[in-house]
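Every protein chain except one is present and positioned as in the full complex.
Up next, subunit A:
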Amino acid sequence: MYTDKVMDHFMNPRNVGEIDNASGVGEVGNASCGDIMRIYLDVEDNIIKDVKFKTFGCGAAIATSSMATELIKGKTIDEALELTNKAVADALGGLPPQKMHCSNLAADALHKAIADYKAKQDAKK
């Protein structure tokens, strides 16, 4: 069902954890639908220095969370905003069709974390 890359990211997820005093935090999904993703950003000079995630969900949910964090680490905020769920799925070599919508939410979580970061920046001004 899953590609080797999905299984690799599921079995060996990168960047699992939390960031204390994160620059931005984003969460999507809910427990009733079976997937919750929370992404933490550490941003310095508009660059994503570190990113961590915590995910409750299936293999695809965990693998997409892991891949999304890999894809945006070291990128600027604007570059990270360009990341799409489709790009995450492509980077994993594809996902089963039913997983594209229900479990591939990592880019959405990332965008929420960036929005949170920007809101915090605006509040400081």
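Note that a contact is a pair of C-beta atoms (placed from the backbone, for glycine too) under 8 Å apart; a residue touches a chain by one contact, two chains touch by 3 or more; residues count from 1.
Please note the rule applied: contacts and distances are computed from a predicted model.
J.: Pick, from "ABC-2 type transport system permease protein", "Type-4 uracil-DNA glycosylase", "2-oxoisovalerate dehydrogenase subunit alpha" or "Cysteine desulfurase IscS", the protein name that UniProt gives for the chain of this complex that is not shown.
T.: Its UniProt record gives the name "Cysteine desulfurase IscS".
J.: Residue-wise, where is subunit A in contact with the chain that is not depicted?
T.: Within subunit A, the residues that touch the unshown chain are 7, 10-11, 13, 16, 18, 27, 31-38, 54-62, 98-99, 102-103.
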